[in-house]
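What you see is the complex with one protein chain gone and the rest in place.
Then we have subunit A:
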Amino acid sequence: MNSGKMGAAGLDQEIGYNPILTATVKNEQGVRDVGTLSEYSLQGSVKDEFVEDVKNRLRGLCDNVECEPFIDHEISYSLQSSSGNAVTMRVSRSLAQSKMPWQLKYVGALETGKNKSCLMRNQVTVGCSENVTSFLTELGFRADTEFLSKGYLYRKGRIKVVLSKLCKMKEPGQHQEQNLLPLTKSHLVEVSVTTLTGGEDPGPDLKHFAEMLKPQVKLTKVDHREIQSHTRPNF
């Protein structure tokens, strides 16, 4: 556990060329500790006809790497606790690279604040093996919703840009192309940064990025409770 055991030459602190902040800090005892992470994001949507324009714009704005196509299958589980509050967990797996571990994500409540330029929530994401679904079922979680998300992933420094189309499967388990039914006629654009809570606020960066995408997509901080409480028409 001691960092002194690593490396022959008594490294005090490793210096690496890593612009993407990783979630470890070092406290006085020299033990590596994991701080809480929070996710800052902005969301928007764009009609299917204009997706190519958005893709071109993102290609110009984002890092000089090819965009990564992905297909993810996400299931959300919820547990009704005795006090009446429901706990939700999301399980996501990649259909494009099936050897990668599944991800289990918990998101906390939205942090409200008028001066916040973007949505901020606490989150915990861990990799897990494939039997996480049975594990959650054993714990008492029940599968809530299930969908497939297909699209492209872009990145700019530590900002993750996900352009995805949400689909649902006609039959459970069949995730081939012909069995998919799109849920909406538009794509979802989500711009997010995951950093330590209490660290530097990435809000201005996200806001700046949203400004640059403005002609194509309007990225805003959408209040999810509003969506959940009101009934909105289907697009």
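Here is the rule we use: contacts are C-beta pairs under 8 Å (C-beta built on N, C-alpha and C of every residue); 3 or more make two chains touch, one makes a residue touch a chain; residues count from 1.
The working rule: contacts and distances are computed from a predicted model.
Participant: From the list "MIP18 family-like domain-containing protein", "TFIID subunit TAF5 NTD2 domain-containing protein", "Cofactor required for Sp1 transcriptional activation subunit 6" or "Metaxin", give the UniProt name belonging to the chain omitted from this structure.
Facilitator: "Cofactor required for Sp1 transcriptional activation subunit 6"
Participant: In the whole complex, not just what's shown, which of A:108, A:140 or A:157 touches the removed chain?
Facilitator: Once the missing chain is taken into account, the touching residue is A:157.
Participant: Hey, which of A:65, A:87 or A:139 is the one touching the hidden chain?
Facilitator: Reading the full complex, the residue touching the unseen chain is A:65.
Participant: Where does subunit A touch the missing chain, residue by residue?
Facilitator: 1, 5-7, 9-20, 22-23, 32, 63-65, 68, 70, 72-74, 90, 92-94, 96-97, 99-103, 105, 125-129, 149, 153, 155, 157-158, 160, 162, 164, 194
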